[in-house]
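One protein chain is absent from this view; the other protein chains keep their places.
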Amino acid sequence: MKRHLISAADLTRDDAILILDTAEELAHIAERPIKKLPTLRGRTVVNLFFEDSTRTRISFEAAAKRLSADVINFSAKGSSVSKGESLKDTALTLQAMGADAVVIRHHASGAPHRLAGSGWLRGSVVNAGDGTHEHPTQALLDAFTMRRRLAGGRGDLEGRRITLVGDVLHSRVARSNVLLLATLGAEVTLVAPPTLLPIGVETWPCTVSYDLDAPLPKSDAVMMLRVQRERMNAAFFPTEREYSRRYGLDLRRMAMLPEHAIVMHPGPMNRGMEIAADVADSTRSTIVEQVTNGVSVRMAVLYLLLGGNEPAQSTPGGVTANTPSTPGAATASNGRTGTEEIAQ
Amino acid sequence: MTAPRNTSGGTSAARPKDLDPATARAVLDPSDINRALTRIAHEIVERAKGADDVVLLGIPTRGVALARRLGERLASIEDGAKVPVGALDITMYRDDLRLGPARALERTEIPAEGIDGKLVVLVDDVLYSGRTIRAALDALNDIGRPRAVQLAVLVDRGHRELPIRADYVGKNLPTSQRETVKVHLAEYDGRDAVLLGTRAADPAAHTDAEK
């Protein structure tokens, strides 16, 4: 894995599977009486949030704390940042405080990239959502949820058909999901009115449809993206009603999905807009599960970036090869061979 | 630079801490291993006065297979009694995590019965510095409160760095620190054997993790 997680494109298939497998193990921690691991004791994780996002911040905070890291929440509101301090000076401050990782949420696309590449900071940078660019940990938790529901919690998403619906143009979730899902072998279809698709989308590793009904019967998962009502003021669509009629997921459309298909939403939802309330609350909906999985996935990312003296290195073929294999097959890829003990 | 973690091929180029094949010699053969496990199983039953509340937790990777084998033996000794067997990954509790790249996790599987009030027998292949067992005890502490914890190992090669000893030992094997012990198990390696030899030269010089 690279030292920073800025884009879903930073992850190879093996990296992504390593994160998902690790998250799968860490998910069990939540079921224990003591939900804390000592692994990141002495590490400092800064949540640097230039944009309000209580959900994402809490998720990262819970993840870091379950790994025993020291967590500093640095919200741009009410801090020196709102008084005009530059990103550079903020970064230098965090560096001086010894931040081992900076989880950054920023309204400007590319701000995490800038932070990581500038030399202002030595720690790892984790993108917690930048402008309309990317949100890679959201894509990871979505993939984790899909893998659990559609692929038995192991391996990749080869051949799974995933439909993403909504404001792709302004969605960092869509960008990260398209990249990660393609890396994991899924077949992605984007559905949106043409106004809400970026120029150049035809070069993305996915197909595009202006019609929601068409891909639904073959979709294993359908993910509804948040559509801001204000977009209609900029003529992206005529009215809320028309949007929801053409691109909203209601019970009629949900019935077109295969039996096993799931309905996802990264939140926060506009009930009645992109998703009908009874769809959001249906048993196919994984919306609450996605939130739970977010903590495990972010624990995995923080652990793999900060747990060692350098980020983990993924190995082909996945990691949890704990199940004894057939004679002669590859040995487990864990570091412990039969000869080893700690600090040997 | 990870060296030992990239074990995709099993028999590919020499890795640090790998046995130099030229120096390897078998110190236990399959029947030795078989006898050792049977003996340990009997000792467990004897000391626990039965196997009623025994839970076997193997430490990945090879400790898990050894725990399964011990479980089968306990069951046969105790007339079909079902002995819970699980796996306890200690990666997140290691004290040397900072000495190398972050490590992939192995599966932890705690039997449904849990460990509260049970006699937990930790099972590992080789006992060396004792640090793995220290980490395992920490991990256990976060999972529950056993009645007692015991340790079973196939090989004790000495050189302890912590006040830890095994309750059940398949074979005490005096070694020098330059030597390395490799346990092969059929489940992973296609055959059973314990090999002793010197370490293969480490071109990547992963020395900070070496003792």
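By written order: A and B. Residues from 1 in each chain.
Definition applied: a contact is a pair of C-beta atoms (placed from the backbone, for glycine too) under 8 Å apart; a residue touches a chain by one contact, two chains touch by 3 or more.
Convention: contacts and distances are computed from a predicted model.
Only one chain is not pictured, and the protein name UniProt records for it, out of "ABC transporter substrate-binding protein", "Dihydroorotase", "Amylo-alpha-1,6-glucosidase" or "Ferrous iron transport protein B", is "Dihydroorotase". Here the chain not displayed is in touch, across the complete complex, with A.
Within the full complex, the residue among A:11, A:46 or A:111 touching the omitted chain is A:111. Considering the whole complex, the residue from A:24, A:100, A:130 or A:274 that touches the absent chain is A:130. Touch with the hidden chain on the side of subunit A covers residues 86-88, 106-111, 113-114, 117-118, 130-134, 172, 175, 198-201, 203-204.
Heads up, the rule we're going with is that only the chains that are shown with their structure count from here on.
In terms of their C-alpha centroids, the spacing between subunit A and subunit B amounts to 36 Å.
Partner subunit B is touched in their complex by these residues of subunit A: 18, 21-22, 25-26, 28, 32-34, 36-39, 67, 303-317, 319-320, 322-325, 327-344. Those residues of subunit B lying in contact with subunit A across their complex are 1-2, 4-10, 17-19, 60-62, 64-65, 68, 87, 89, 91-108, 125-132, 134-135, 138, 141-144, 161, 180-191, 209-211.
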